[in-house]
Each structure stands twice: as structure tokens, then as C-alpha cells.
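Heads up, one of the protein chains got dropped from this complex, but the rest are sitting where they should.
Lettered A, B and C in written order, each chain numbered from 1.
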Amino acid sequence: MKPFDIQPLTQRFPFVHADAFGNALIVPAKNLVSIVEWIQASRLYLCDTLSNVTGVDFLPKVIEEEGKDSEGNSVKIKKNIPGYIEVVYHFYSIELKRGPLTIKVRSNGRDNVRLPSLMPHYRSAEFQEREIFDLYGVYFEGHYDLRRLLMWESFEDFPMRKDYVPPNDNEYEPIASRHSGGDA
Amino acid sequence: MNTSTGYAPRNYKIVKHKDKTLLEVAMGPHHPSTHGVFRMDVKLDGETIIDLIPYFGYLHRNHEKLAEDMTYFSTMPYTDRLDYLCSMTNNWAYALTVEKLANISVPERAEYIRVIIGELTRLVNHMLLVGFYINDLGAIGTPLLYALREREKILDLFEWASGARMMCNYLRFGGIREDVSDEWLASCNKLVDAFPYFLDEYDQLLTGNEIVISRSQGVGVLSKELAINAGITGPMLRASGVNYDLRKTDSYSIYDRFNFRVPLGQFGDCYDRFMLRLLEMRESITILKQALRDIPKGEIQSKVPPVLKPKPGEAYGRIESPKGELGFYLVSDGSVNPYRYRVRPPSLINLTLLRDLCIGHKLADTIIIFGSIDIVLGEVDR
Amino acid sequence: MNGQGILKGMLVTAKNFFGSYVSRERLTTVSYPEGGNTIKEQSRNIPFLVFDGEDPVAGMRCTACQKCEKACPPQCIFIEKDKDERGKALQRPKVFDIDASVCMGCQICVEVCPFESIWMDSNFELSTFNRFEGLQFNREKLLKSNTYFHKIHPQQAQASDDRLAEKERKRLEREAARRAEKSASEPQV
Partner (left out) sequence: MQDTLNLFVMNIGQWLSANLGTLNNPDQIIVEIARWLRTEFGNWGVVGFILANLMATVPLIAVFSGCFALTTWLERKGLGRIQNRYGPNRVGPYGLFQPMADGIKMLLKEDIVPERADKIGHFLAPVIIMIPAMTGLVFLPIGRNIIAASIDSALLFFFAIGSIVSLSVFMAGWASHNKFSLVGGMRAIAQLVSYEMPLILSAVVVVMFVGSMNTSVIVEAQQIKSWVTSDAPALQCLGQVLGWHVFQPWGLMGFLLLFVSALAEANRSPFDLPEADSEIIAGHLTEYSGFKYALFFLAEYVNTFAIIGICTTLFLGGWNGPNIRPPWSDDPQALLIPGFVWFFLKIFVLMGIMIWIRGTLPRLRIDQLMGFAWKFLLPLAIINLLVAGCFYHMEWYFGWPFSILILCKSYAIVVRLNKSKLVNSNRTYTYA
């Protein structure tokens, strides 16, 4: 499947820039819907199916960087990057048989994340966004029926987050097992 | 062509039932024909469905969180448990994505064996669907047992090649685990030659049957635009007439060497979806014949480091699994374990329109529509 | 619409009904306890440890390198290294437990084992009365002789014996080369 060329899109929307690995586009949350509507309608892309919606959780981390401190010799500068939750969309065009157009939306901060929902435009996002809401805690505005998809209603925490600690309810096993906290 | 089909406007109007109390039935997780653990809360007016709310999660094992703690190689046996009816196509999708991520090449013979195994799995899956579909229609066991009789022969081949009938764990990154002997290829040839007789027997038994026709034609009609918009893939999409088969469009692995045809339906109702599977089985037979004819000799796995540490990056690989587009999205941060491991489940996404297809039909039709969508709960709940 | 499809279908079932009396091979039932099970050579269920020679513990190939313990996806293998009386570590596991109720027979331990010591058994009659003692296979229960291995997996056993012989021959060659090289360098001293 021939991949899309990103050129016309980046010209049309200058605030869109490629991500570290080069083949995806990072889009600010507030104008995601306008881009998606344009993609759906424009002759160049005609993305009529949203095949995959994924949530990825990035913890806040501290990285050292080569930097010049005040007297000019290079020293490591501690720079902490705030954590965020990234939602990755893979668009395909069945009409033109053209390859994936990967769009990433990043939230600022990791608690009570609110992102625009693509469900009014693509019905396939319905269950996938519900799953991201269930496992990552991203609240999608505009989703018609946002509730937990896989976990039971009264479950509070978001299990797929990197900092999730699973409850220690391992079954009683009277053998030397390595499940830490097992009653053995 | 803005195809935003909002959620509220549906092609049937919901009759507001103020006076009549609706019978609310939970076609619950423990129901003979929900193909596993799946619950539909159904509001019935007499026998007609007014509202249907699907509930998932009864078989949720959080497969993706497990994969984040294990190495790439240790997750392979768990991919068998995703769509446990066609375990080797799951392995193939996962292996394809990791090969794309760590750009590992695959030798010729391994590619051919992967295509043979993939098409045999497609036969197994479509046979089971057709058998269970007719069993939901009410024929107690006979068509299902004819399908299972043929499936046994293919499962024996799987056991002979990989050691296990269903949980084969047979594919590795860059090839397959063990080579298949020539007797295996010979008996596979014999099976492929004998298979069309089973299909003709099935055609004679079912496709002309007036009861099957009257019960499944015109039931659960799915329009082309709604199907594309709802991300439906696989035979269910092609039954509505959309020509989208990843083996042709993506032509991943060596599918461009085989000439085979892709059947397309006309109305997109349950009968088309049922017939599509029968016609696709015949196409898989042609692919198998060509693959078995010109399979080369040679090594079966390229050199791969025992503990795979791909460089940081991401990859989205997808194949045409018997149920639809099965995709794996892997993000690696250079360590031994994948940073994010996501499975795009065709069964879950094909279920998006279950509510739209069933409203307005009878109680018995929901079972047929649900059966024709062909889902496996292992893949829906992961 | 007028009944031909139904009659054609009835003919198929009638053909199957009378065919099953005519030719026995149409019937697919395998009567299990009276023999006739279809176990193939490659079929696998729960792993077992191979030992050469007579004494299980002495002839054990396993050197407790714990590679299989790390690679096992459901973490059902549990190994403790052996110590002889003076406390020096021995190349042998004192405890080698496999929790058969957790093991899913995925054969990954066989692939990562560098010493050809763990292989998959095709015996599936493992039912016991209690989950904990019955399905905890300790070292004694796991150890099986090489002849048993040859009996159930002839080709695999033969291939592994060839690889071991190959490795032994290479080790002897290196031994001879080093001795020859040492003897060559000795006379100058």
C-alpha cells in the first residue's frame, strides 16, 4: 500500500510537525477535529477509515543534556520533561488504497486528561476510545456513550498506566512461588 | 464526501414505549450461542428488539500489560491466545510487526510455509464460522460436525508441524521454528485436493436450503458507507461490496506471487456474509495449491540475536486475518521489553455496528447477525 | 423456493447416514481408552529433564543455568543451585520445580536451553487428586532417561544426540589443539 505524502498536509496546517521517528504527525489537541474533517474531505487523502486508535502513556522523566552553563564549559543540565498521554490515530483510505497516515495527539499532564473525540466522524473510534478511557483515563469530549469497556463499572484506577500498582490478591499457593506477596 | 454518520440518527426510528413495559432480557455471559463470554442487554417488545447494549470484559486478561513486562520473544505464545481459533495468524501478525520494527529479513521457504499455514488457518476459521452459524440457525449439530470433521484433518497437520493442535506457537521472528517434512507437504497436498468435495457437500446441504435462505436473506443489512466508516474489515466488509483485502492491497509477505480472486457480496446481509466465507475457502484452496506447488528448499529462519533489543522506534504491522485486519502497534524504547504493545482486534471493531444491525429485528435474528459477524472473545477482550 | 433445496439437503444427510454403514472410514470417532489415540511424534505437553546413563542425578544434563527460568512466559519453573558438603556450588540444580498447573506447554524453555537438557513430553494423562502436591513436578518426577526420550521422540532425540556428539568432538579437538600448542611451546623453555 503506497504511503501518503505528508507535504500537502504540513503546508495546509503549518502548526503540524513530524515526531521523533519521522513518520507520524503531532497535532495539537484543539485543532484535531478540523484536520480530521479536512482529511476526510480532501481529494488528496480521502481517509475514509480510521483503522486503529491507541493510547500510550509517557511518565515524567529527567534527562541530562549537553549544555553550556554560565562559564561556557559543557556540563550536564538536568531537564525534566512532564509526563503526557499520547493518542495515536492510524488513518487509511480504502478509495485510493493509500497507506497509513499516523496522527498523534499529546495531552498536557497525565491526570484528568480531556481530548476531542473522533466518534462523530468515525464510528470505528467508538469502542477504541472507550477502551482508552477505561485503561488510560483519557476523557473524550463528544463521545456519545463514554463508559468503561473492559473493566467493571465500580473499578476506579486505570490499569494500563505505567505507574499502576496491581492489587495483591494472588491466590493462596502453598509452594515456593515467586509471586511476591503470595501467602506462601 | 463527508461521511460523518452521527450516532443518533439510525435507519430505523426508535418507537418510544411509554405505555407498554418492555421485557428486558440479559442475553447474558452464560448463553448457548454467544460464542464465549459476552453479554447483550436486550429490550424486547414481544419478539422485536428495541434496544441492545453489548457488555464486554468477561475474558479480559490485560494481555497488553503482560506483554510490557516480558521480552518480545516470550510474548509469542500469548499471541496464540488472542484469537484462539486461528493462533498462527496471530503469530504471523506479531512476527511481521517485530520484523518491520527490527527490520529482520525472512528466507523464501519460511515465507511459503507461513502462507500455507495462514491459508490453512483461514480454512479452519471459516469452517468453524459456517458450522456455528448454521448451528445458531437451529440445525442441531449436523453441519457443525461436518465442519469439525474436516477441521480435525487440518489440526492434525498443525500438530504434526508445530506440536500442538490449537496453541501452536510456531512462528519466530525471521521465520518459523521447525521445518516441515516432505510427508507433511504430501499429506497437505492430499487434504487440499480432497477439500473441495467437502465444500460441494456443504453447498448442496445448505446454500439452496429454503429455511437458511428465508432466515438469513434480508437480515442485518449493512450499507457500504456505514461499514467503511465503522472500520469494519474482513469478510464482513467485503460482503457489503467493498473491495478491500489486505492480501491484495498491502500484498504483505509473498502474496503478490499468487493469483487468487476476492469475492464481493451484493447486499451485505447475513446470507452474503455466510456465502462469502464459503467462496473465500475456495480461493484459499487455489492459493494453497500454488504455494504447495512451488515451495523452494532452503533454511527456515534468518539469523536473529537470542535476546532481541530493537532500536527505539514504532511500527504498525497488519495482516488479513480470517476475521479482518489484525494489526499490532509496537513502540520500543531500545530495552528488551516493548514500551507499548497494542493489538488492533478485528472482532471488537466489527462489533461496533451490532446495535445498529439488530434493532428492529426479531430475537432469533440477533443470534444470526451476531453469529455472522464471527467474533472470538479472546480477541475482543484481550 | 419450493422445497428442492430442502430435499437436496436431506439427500446429503441420507448419503452420510447410509455411507457410514458402507465404509467404516467415514466414521471419525476414536475410541480413546481402547487404544487408537493419535499422538504424533512432535506433540508436546509438559516438559521433562533428560539424564544420560543409569543414575538420574549424576547423569543429569541440566547445569542450573536458569536460562529457562528467565525465559518462561508464565514463570512456572523454579530452580535452586546445588552445593556439595563443603559449600562449593555444583553445576546441578538441587530443586527443579515445574508447576504443571501453570505451564502451558509452549516449548520456549526447550528453545533457550543450551545444554539440550529439557524437552517436551507427549504424555497427557496427568490428572491428580489435589492441585498442589499432584501438579508440582519436582526434580525426581521430571527426570527421565535418554532411552525414554528416544522412545517418544525418535527424530528429536537422535538430532540432539548428534548435536551433543558434535559439541563433544569440537571440545576434544580444542583440547588436543591446546595440548599440542602447549607441548609445542614447552620444549623452548
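Throughout what follows, a residue touches a chain if its C-beta (ideal position, glycine included) is under 8 Å from a C-beta of that chain, and two chains touch if they have at least 3 such contacts.
Worth saying up front: this structure is predicted, and the values here are computed from it rather than measured.
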Chains on display which the left-out chain touches in the complete complex = B, C
Given the contact definition stated above, which residue among B:Tyr58, B:Tyr72, B:Tyr94 or B:Tyr146 touches the chain not shown here?
-> B:Tyr146
Tell me which residue among C:Ala14, C:Ala58 or C:Val95 touches the hidden chain in the full complex.
-> C:Ala14
Residue among B:Ile50, B:Leu101, B:Cys188 or B:Val212 that touches the chain left out of view = B:Val212
Can you list, in ascending order, the chain B residues touching the missing chain?
-> 23, 25, 31-33, 44, 47, 134-142, 145-146, 149, 205, 208-209, 211-215, 217-218, 243, 245, 248, 261-267, 271-272, 275-276, 279, 362-365, 367
Of the residues in chain C, which ones touch the absent chain?
-> 1-2, 6, 9-10, 12-14, 16-17, 20-21, 26-29
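Heads up, the rule we're going with is that only the chains that are shown with their structure count from here on.
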Which chains touch each other through the most C-beta pairs?
-> A-B
Dist(centroid_CA(chain B), centroid_CA(chain C)) in Å evaluates to 32
Chain B residues touching chain C - in the complex, by the definition given at the top = 70-71, 73-78, 80, 142, 146, 149, 152, 156, 159-164, 167, 169, 177-178, 201, 204-214, 306
Across the complex, what residues on chain B touch chain A?
-> 1-8, 56-57, 60, 62, 64-65, 226, 228-233, 242, 244, 249-250, 312-314, 316, 318, 325, 327, 329, 331, 339-340, 342, 344, 348-349, 351-353, 381-382
Residue numbers on chain C that touch chain B, as the complex places them | 1-6, 8-9, 11-13, 16, 28, 38, 40, 42-44, 71-73, 104-108, 111-112, 120
